[in-house]
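Structure, as structure tokens:
Only a single protein chain was left out; the remaining protein chains are all shown in position.
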């Protein structure tokens, strides 16, 4: 995300005095709610979906994720890289290649 | 997200041959599932939460969002800015300031 | 659900003094969290799923729904029938038969 987009999201919240509602718990609820509006695009079919609607709902998830990063003063790259460290350990290529099992079910 | 982090996420998927599982519908499910693992950090209390756990689950949401952007060949800034255009129209400052009502309930 | 099962669920909560945690908001989070553990059974495949796992997660959803009915002193049949009144109006057979569109997209 560019700095300009980040600034726009932050200004949107500040201008409306919405920081008061953006507790971590409320943002976690919001991310789940928007994730399910995204899921609704695929409720009855995996293949036929309205791409414009998907874009809007995915954007909503991303905006609330950004709000949470901001609220908790987290660095996106830092938390993602730390999680990727874990993922790479949990899913070694030789075991996980081409398989969709959860790490604790990989032999 | 830096290019380096993006590349790491993509390489992780490619190395494991997991693109086959990353259909838009499966990624939508995955985003919701991870969003709810994040929500679980706040299941019984809004204020007491394990920040390290929050970071991990938020990172999972972000990684699956990135997978979906990649799969659908979407530009994060573009879809977010288009949604922010909508949000700014739906929630004019003078109506929405300090209120948490949904746009269709703002008088 | 039989009265015996209902009583067992209530006694479980009472014995542990968990009513204090069962606010409507916490139960709503809990229903969503368990619904997503159920969804996880279908994360990467619609057709291959572990039925025993599905049963457990569906049971968890049902138990939290029951907790919420109890907490809000709601009658399951009453709220379901009232919703079915709405559903029958929104989805008249002649319009909705064989279609998976949302009611506001049915011509």
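Just so it is clear, A, B and C label the chains in written order, and each chain counts residues from 1 on its own.
Please note the rule applied: a contact is a pair of C-beta atoms (placed from the backbone, for glycine too) under 8 Å apart; a residue touches a chain by one contact, two chains touch by 3 or more.
Being a predicted model, the structure only gives us computed values, none of them experimental.
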{"item": "Contacting the left-out chain in the complete assembly, out of A:39, A:80 or A:96", "value": "A:39"}
{"item": "For subunit C, the residues touching the chain missing from this view", "value": "1-2, 4-5, 8-9, 12, 15-18, 20-21, 23-26, 28-29, 31-32, 35-36, 38-39, 41-42, 46-47, 49, 51, 54-56, 58-63, 65, 68-69, 72, 74, 76-77, 79-84, 86-88, 91, 93, 96-98, 100"}
{"item": "Absent-chain interface as seen on subunit B, which is shown", "value": "29, 32, 36, 43-46, 100"}
{"item": "Chain not shown, touching residues in subunit A", "value": "21, 26, 29-30, 32-33, 35-37, 39-40, 42-44"}
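Rule of thumb we're sticking to: only the chains that are shown with their structure count from here on.
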{"item": "Angle of rotation relating subunit A to subunit C [CA atoms, steps of 5 degrees]", "value": "180"}
{"item": "Fraction-based call for subunit B against subunit A, same above half, different below", "value": "same"}
{"item": "Computed distance of Cα centres, subunit C from subunit A, in Å", "value": "25"}
{"item": "Distance between the centres, which are taken as Cα means, of subunit B and subunit A, whole angstrom", "value": "2"}
{"item": "Junction residues of subunit A, two or more chains touched", "value": "29, 32, 36, 46, 100"}
